[in-house]
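As you look at this complex, bear in mind that one protein chain is not there, while each of the others sits in place.
Lettered A and B in written order, each chain numbered from 1.
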Amino acid sequence: MTDAVVPHPVEPSVPRPHAGSGWLKRALDSDVFYSFRRSKMTMVAAAVTLLFFLLALLAPLLAVQNPFDPAQLQLMNSRISPLWTADGQSPFLLGTDEQGRDVFSAILYGLRISLTVGVLGVLFSGTLGIILGLIAGYVGGAVDGLIMRIADVQLTFPAILIALLINGVVKSVFGNSLDAMSTLTVLVFAIGLSFWVQYARTVRGSVMVEKNKDYVAAAQLIGLPAPVIMLRHVLPNAMGPILVIATINLALAVITEATLSFLGAGMPDTMPSLGTLIRIGNNYLFAGEWWIVAFPGLALASLILAINLLGDWLRDALNPKLR
Amino acid sequence: MLAFTLRRAIQAIGVMIAVGIISFSMFRFAGDPVNQIVSLDTPAAEREAVRKSLGLDDPVVLQFARYFGNAAQFKFGVSYQFRQPVSSLLMERMPATLELAACATVFAMVFGILMGVYSALKRDTFLAKVFQAVSLIGISLPTFLIGILLIYLFAVVLGWLPSFGRGEVVRLGWWTTGLLTISGLKALIMPSVTLGLFQMTLIMRLVRAEMLEVLRTDYIRFARARGLTTRAIHFGHALRNTLVPVITVAGLQFGSVIAFAIITETVFQWPGMGLLFVQAVQNVDIPIMAAYLLMVSLIFVTINLVVDILYTVVDPRLRSTLRRPT
Partner (left out) sequence: MIEPVLSVRNLRVEFVTRRDILRAIDGVSFDIAKGEVLGVVGESGAGKSVTGLAVIGLIDRPGRIAGGEIYLSGMRIDNLPPEELRRIRGKRIGMIFQDPLTSLNPLYRIGDQLVETIRTHLNLSETAARKRAIDLLAEVGIPAPEKRIDAYPHEFSGGMRQRVVIALAICAEPELIIADEPTTALDVSVQAQIISLIKRLGRDHGTAVMLVTHDMGVIAETSDRVAVMYSGRIAEIGPVLDVVQNPLHPYAKGLMGAIPTLASDTDRLVQIPGSMPRLSAIPPGCPFNPRCAFAFDRCRVERPEPIRHGSQSVACHLYDTAATETAA
């Protein structure tokens, strides 16, 4: 009878900053930034992630040697323990491995490889997933059924298995002696193909929701081509979840690359990623040369932890329902 | 119920056919099956003869049918590296993997559920926060790093547990088990923990989230309004309702446990199917890769089917909607 709806809280009317001048101010004003500042853990995670990206970017400036260049490695410098131990030698901060490779430099360059594969893998899987999701959602029917059925089947298999298989197949087609750069491409390809499903499902879902809204009908009416409507109008609505998936998948992609390299199906010893370094170092663990495996392991673990923390926070911040 | 099971079974067969096509394409196009038979220095003419005798000139559909027929009888061809039938290689190693996966799953379930329930019920306690931190680290540490860490601690530094292999195994028919000897059990501990840790984290997070969700429901509120004891509400009502989705996920996870065993088996040199597969990938041993894919898919699909059926046993709502569809 008089069961009136409780009035919605009226948003305080913030004066809209002029376009161009105020986007930064607006970003700093936003809820997302607010929750970012409230969580110390997230700020630390962001700082650590940024630090790792900077280290990777500036590797040539910070490293004492180029670990990929055999000419710079000297066997007489092999198996030196870290600087602060009794047998430590300058300039090898974190010691050296059996080939005389400086562990710190190797980590910096390995980080480059790991992050490159991770970022490219995420970009590739994201693009693939978004396009397939848009097509599935917009076209519907048999195309949708086919894409989603493939997604279902693929989802039952862990990404690492798929990546390993793709890797194996490519190797068998091109022979076992791929050079390092091609291996990197194969890894990006394998990781990209193993992670597209989540994007596709999310995008498809939001296309299904948006497709029937009036503004899409209006855009169709004025004759905008379907791809334009999809990219300009529908896709921006799915950007939040996509960003969350991408962040969490970056961590997964880095783990997957490291795992493949650890299993010997990834980056070769001549151009090692963090996973390759751990595999090499693992052989010296029993001999007591712990630093060869410990520091790359630590770097990998803290990188992934930081990205995961960011991803967790982003998911909560963009999804107010969970708070 | 029957119709539902049937529908699921048909879906499962569909998946197996799809995987079969992929497996066949790998076998047929990525690797040259002739290589299985002949050695590297065999003249081309002889290779052609072998090709003919293998029926590789037949239409692709016919070849696929033949491949699938053979696979159904567990004939997967001969391994390039070992020069042995792939099926006997796989069968020999299957017990090791299944035993490891089962132990890891039990470990993950027991600890995951305990920790999840605790951190949902005592949300703000110190221990609950420790569990949360452990779960984040469990998700962030790659499996192989955990394995290396455990080996360093318990095998290298403390010397308590073996760092590789299965220990002594007992043969029961074609099955070999490490569960009956002390050294076999000791050898199982670290690989099981390594393999189960990620699943444990997953189950713990899931149990916690589900339990918090269930505790907010009306029927829990009504149970409280009826004056039931906290214990009856938490462990009688909330936990049972929490476990319904958890069973599904944990069951489905068993499949990925088998796949993740690849990593654990490599770290601990565990003589299972996973290690065989990694060696196959490294050496481009296509018959083993194709067969492994088929075998693992078969296990996955079977588990999914079993979980689906189990689900209906646990949840009476599903049972009756299936009995009389509306």
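To be clear about the criterion, a contact is a pair of C-beta atoms (placed from the backbone, for glycine too) under 8 Å apart; a residue touches a chain by one contact, two chains touch by 3 or more.
This structure is a prediction, so every number in the text was calculated from the model and none was measured.
> From the listed residues B:Trp160, B:Trp175 or B:Tyr219, report the one that touches the chain absent from this view.
B:Tyr219
> For the chain that's not shown, point to the residue among B:Asn241, B:Asn283 or B:Thr312 touching it.
For the chain that is not drawn, the touching residue is B:Asn241.
> Which positions on subunit B touch the chain that was left off?
217-219, 221-230, 232, 236-237, 240-241, 244, 314-317, 320
Heads up, the rule we're going with is that only the chains that are shown with their structure count from here on.
> Which integer distance in Å separates the CA centroid of subunit A from that of subunit B?
Once rounded, the distance between the two centres reads 25 Å.
> Mind pulling up the subunit A residues that touch subunit B in the complex?
153, 156-158, 160-161, 164-165, 167-169, 171-173, 176, 251, 255, 258-259, 262-265, 275, 278, 282, 285-286, 288, 290, 293, 297, 300-301, 304-305, 308-309, 312
> For the complex, which residues does subunit B have touching subunit A?
Checking each residue of subunit B against subunit A gives 15, 18-19, 26, 30-31, 136-137, 139-145, 148-149, 151-152, 156, 163, 252, 255-256, 259-260, 262-263, 266-267, 277-278, 280-284, 286, 289, 293, 296-297, 300-301, 304.
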